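Here the complex is missing one protein chain, while the rest keep their positions.
Now for chain A:
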């Protein structure tokens, strides 16, 4: 089920907080409390250190790869209140942009769908969310949502680029008029949806179900259905799945995926959007899949990335 095919010894000197593969799965970026960001070439099971990026003055919480059509670009965010966008030019990684507009730890960065251009959402402990848009010529446009989450935003995640209300193409040859949306989770126990209207970011929805900090949110990749799906996980051990079938995006229903005994730190959707990986405080990763009848079932249970328990899924498949 889950088999380790490569183990990368990062040589980080402190805790790793985030590890992300690039678009093609050829490179791995890691960041750590040792204030560094590292990039490894992991093709063919290798682990060649490509870059060791130093520039942050505090623990680096997250890294995010931009879509490769923009070049090799990586964003990192840190406790030092900075967001750094790194770019590889001629094989050398360098700072492309440094954003210092937050007043507290920046906890999450997430690139928007490439259809929107180069746009980065950043969530900070100062409660604000910043949106950085590359406008060319080394210029970045900054929009800030103040007080998005009182005492801190912990996670941001973009909605896939879907044309509003319809799967049918628009009959114009103009750039499609995508509605930009993302979801955020914060220390106010809320999951909030944000939408850009006339160039301004507005709170679109406020989803309440968690009874403690929302640690992470993940907007599922579109699988072609007009349904939007969001996973949120919390300090309270609960993981909720939020869905919206309503084309106007106003009616969200929630379903409890599971209540864990420990804090749930991270949720991640598979690329095809049908499997959710849930990472808990006990360093246990569980994989979840929605069954035919809409119930979420645990299909695998992995501890520390080592091997896996296939029995859950196997037995399920036998049932099928």
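Here is the rule we go by: contacts are C-beta pairs under 8 Å (C-beta built on N, C-alpha and C of every residue); 3 or more make two chains touch, one makes a residue touch a chain; residues count from 1.
Here is the rule we go by: contacts and distances are computed from a predicted model.
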| item | value |
| --- | --- |
| Among "Protein transport protein Sec31A", "5'-3' exoribonuclease", "AP-2 complex subunit alpha" or "ADP-ribosylation factor-like protein 3", UniProt-listed name of the chain not shown | "Protein transport protein Sec31A" |
| Among A:127, A:185 or A:249, the residue in touch with the chain that has been omitted | A:127 |
| Residues of chain A in contact with the chain not shown | 1-21, 23-25, 28, 30, 32-33, 42, 58-59, 61, 67-71, 79, 81, 90, 103-105, 107, 114-115, 125-127, 136, 146-147, 149-152, 154, 160-163, 167-176, 187-190, 206, 211-213, 215, 221-224, 236, 265-266, 268-275, 277-281, 283, 285, 287, 289, 292, 299-300, 302, 304-306, 308, 310, 313-314, 317, 320 |
